[in-house]
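All protein chains but one are shown in place.
This part shows chain A:
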């Protein structure tokens, strides 16, 4: 009798059909599917666990459904236009290879996005220091910018017009490098404070402005010169502070979903709607 013993390590062995993976302990995603607490408590107390994977899939499918142009998949061919003797195309007789490639491409946005992600993943893997070298300086410079903006609120009303008005010439972002060092940021604002007329009421707490001062032109140029975010990075996140809990609606009439179907967890507002639901749509999980 022999036995297989897996030595602890971080590598995973991939083989067709099954795989050894290191045990990483408690996984909330899996715990949601097979909760260790009692079944009944899970039903009565839905707030304790996150959405089950079945519900998550249903939501994803629903959102994909909302994103469709047509309910059914239809192929609509471009209408064939009869060839006129080069009247509109007179000046452009030759089709370049780029144009031909683009026109013949039948890729969807999903395909392009996947390509993009794959390319990003491969470049990130090739140069591991690359992403860490570009991202943190930009965020730290913004943090420094915010700190400088908040710290230099010294009495004058924080109006952006006053500070930015002297430089009327439009400077291109490329004229300024990102290498501008944050410690010098307060320097251009000092002349402004000296030109203000001083009076004995300046230190009056009633006159103090709580608005932070606008950032300097240099910070603005650095912000403008930043490259665009990726498609996924620009997606808005979940609410900053979830003010109200998740609202549920009746799947039949749209009123508050007060009771939950014991089979499919869909919500209904009352017995009338529940009966209709049970007879017609229950079990058909979206």
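Following the convention adopted for this analysis, a contact is a pair of C-beta atoms (placed from the backbone, for glycine too) under 8 Å apart; a residue touches a chain by one contact, two chains touch by 3 or more; residues count from 1.
As a working rule, contacts and distances are computed from a predicted model.
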Review point. One chain of this complex is not shown here; going by its UniProt record, which of these names is it: "Coiled-coil domain-containing protein 22", "tRNA-splicing endonuclease subunit Sen34", "General transcription and DNA repair factor IIH subunit TFB5" or "Actin/actin-like protein"?
Key: "Actin/actin-like protein"
**Study point:** Among A:4, A:66 or A:206, the residue in touch with the chain that has been omitted
**Key:** A:66
Exercise for review: For chain A, enumerate the residues touching the unshown chain of the complex.
Suggested key: 51, 55, 58-59, 62-63, 65-72, 74, 76-79, 81, 87-88, 90-96, 98-99, 102-109, 112-113, 115-116, 138, 142, 145-146, 148-150, 158, 160-161, 164, 170, 172-174, 210-215, 219-220, 223-231, 233-240, 246-247, 249, 251-256, 281
